[in-house]
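Dropping a structure here in structure tokens format, bear with me for questions.
All protein chains but one are shown at their positions in the complex.
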């Protein structure tokens, strides 16, 4: 089975780099401690970003660095510093090509956008599987040689829905994805699903959250008479459309717009905002904590 | 008492023009009927805008036209057509200088912006009175020779609040305003106030409505972790922050922003969005119906 | 040979409608004349837009209307009115699926975007051929079953270039396109090419024109130290990057951006702005005259 792989130059990350992300109670000397640790292992800092969340008294940092050790060695070496500073931290290798699982229903604009970005190397990723509760987008996946799994809800009631979700979950688990992308997937996921892929499931919602939660967001927006419509990409949590926001954008509408024309304009927003969030996640630029995100650009 | 008056060239409206605004059940021939009526009185159309609201089956139109009649004559002449087409309509003279009453509390950015725009002639208006529940902005009004009425709530409880609002209402009524502007006025108005100046009271709210209704909108936005903040100008109705939206805009924020820095960035949004709504209202470009507005640009 | 065809609901245009576009010296009664002509043939106006260019003393109009006649009959019937009003005018059938010829070199983001939009029905069009001076994007076209013509410049000098352009021209002519799209085609076209497809060739330029004409626009922008980068879609004329502008947009950059990261951010701008221009052209919403365009939204 051919899978889309990029051979394009990966513009953003240094080759063979790892990324340390952390947040911890703010105090002095953290930056120096981290820099000293990297230097002591013979590593070099390639890129660094840091911020303070004064409201929560937290320090948040992302450090991209090159080194000669394997990940386990790095993690073992870093653990004492992490413990001493009471950090929530992760050290991750930068994948050359990250594995994506994409869930869709019937609207293909986000899926085609992601397929194109993977094909051109704009995103450093390959879509390993497209899973859907409908058949509509089989052709889209097929054009790019990506396996398509049609897993419909068979019958009514909670059991039928649970059975379908279990199949979806298995299909996703099979490809061991770095990221699960809900690219206009129109079914609500259970907490079990959310937990299994916690911190690596991104949804695109067709409104400027927290306005217009749930279905029919464009109609809701039209009825409220807003002058801008939006799209929001966020990590999926068990609360509907309540997860930490990664990216948002808006575009103007006028009184001449209908719910249908808003939906058309909104498609461009959705693809843009979703792809920004996917890129930021794959480059380990997003640090989520306490319902918020820091995104180092 | 000197009052700010503009002598600047009024760029947007034709001199001695009147404006007909209307909405009615959609059917064919309305444009022709209106044009025929204007022509039959010897008038000329200077500018026209129209739109259809297919969801509600309505036709909405604004026609700016020159003529030789007085307003009463025009209204009498138009009434039969309005009735036949079941229109909600108004014919208004374009004021050279409209009278504004501005209500404020302590934040001066919107007030200074409006004072400056009236002084340069950017807005075709004069602020006749500034009313406040606090004294902070007396100097601002004074610099421009505008009367300032400090009407504090004396004591606690609903009676004290009602007494203060009655005074505010009288102070506003005294200047017979074309428009009442709530330029960061931090008290909720009663339905009586809203009714008296219905359709001519505009508020600026410091969020992208319908997100973050009520007080502390920037803190609410910070806590939700949004990546854009907004401002919304709307007609005041008895529902808090629920009136028809006239103008909205947003600006980017990042994880480095605090509620305080969001508030600072938001000030520029608030002044811009409020002044856009005031301008549109004064030029009779806003037609509000069923909780929405059409704004002819 | 399979060609991408949309079966999606075409949201913007009425079925079986035609579009009249015109510009002429401004005078009174044009709207009524046009409406009368449409009515006299039993047609109905579906959508209309008009504007006045006071600087040039011109009236510009677009009328979308349904009718029972064929195009030749309509044109013959309209000609006397067009002549009397000294109009430059066109009556065009709204195609259900317009034919596109797309020219590319090596960057695939605009091509993939157009292929995806045609496949989902977002654009009411089919790409009939992709022509390139390089082979890089053969796979992209192939995924969607679109013929790909690799027509390289063989040898040096003006004759080699002229021979290649002649082949390109023939390949384009073969599919009788409604629109030729230069989707990051990196060769300058001769006046002969421009003339043959005059008024139906659209280019995407990677800057906010008229700033940064020609090659390396992102490097030029970086060197000037601009805080926003842009993209511009325009009709192609014989002057380099000088044709009438159809759509433009910008996005923020910071001091941390390099020419390479600007180019990456710019790709999203280029795809969006190009697709907006293509859509507007295909729906006959663009009227170009005197180096400018009116775009009825």
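Here the chain labels run A, B and C in written order, and each chain numbers its own residues starting at 1.
One rule holds in what follows: a contact is a pair of C-beta atoms (placed from the backbone, for glycine too) under 8 Å apart; a residue touches a chain by one contact, two chains touch by 3 or more.
For clarity, every value in this text was computed on a predicted model and none was experimentally measured.
Within the complete assembly, C:291 is the residue of C:80, C:214 or C:291 that touches the hidden chain. Touching the chain that is not shown, out of A:35, A:138, A:213 or A:256: A:35 (per the contact rule at the top).
Of the listed positions B:69, B:96 or B:122, the one in contact with the omitted chain in the full complex is B:122. Remark: the omitted chain is touched by one listed residue; of B:140, B:153 or B:171 this is B:140. One of B:174, B:196, B:242 or B:268 touches the chain omitted from the figure, and that residue is B:268.
Although one chain is hidden here, its contacts on chain B can still be listed: residues 11-12, 107-109, 112-113, 115-117, 119-120, 122, 139-140, 143-144, 256, 260-261, 264, 267-268, 272, 275, 297. Hidden from this view is one chain, which touches chain A at 32, 35, 252.
Mapped onto chain C, contacts with the missing chain fall at residues 51, 53-55, 60, 208-212, 222-228, 230, 244-250, 254-256, 258-259, 291-295, 297.
Methods note: only the chains that are shown with their structure count from here on.
A centroid comparison over C-alpha atoms places B as the chain most distant from chain A. Contact counts per chain pair peak at A-B.
Copies chain A and chain B of the same chain sequence form an interface built mainly from equivalent positions, shared numbers / all numbers used being over half. Per-chain Cα centroids separate chain A from chain C by 34 Å. Contact of a single residue of chain A with at least two other chains is seen at positions 256, 297.
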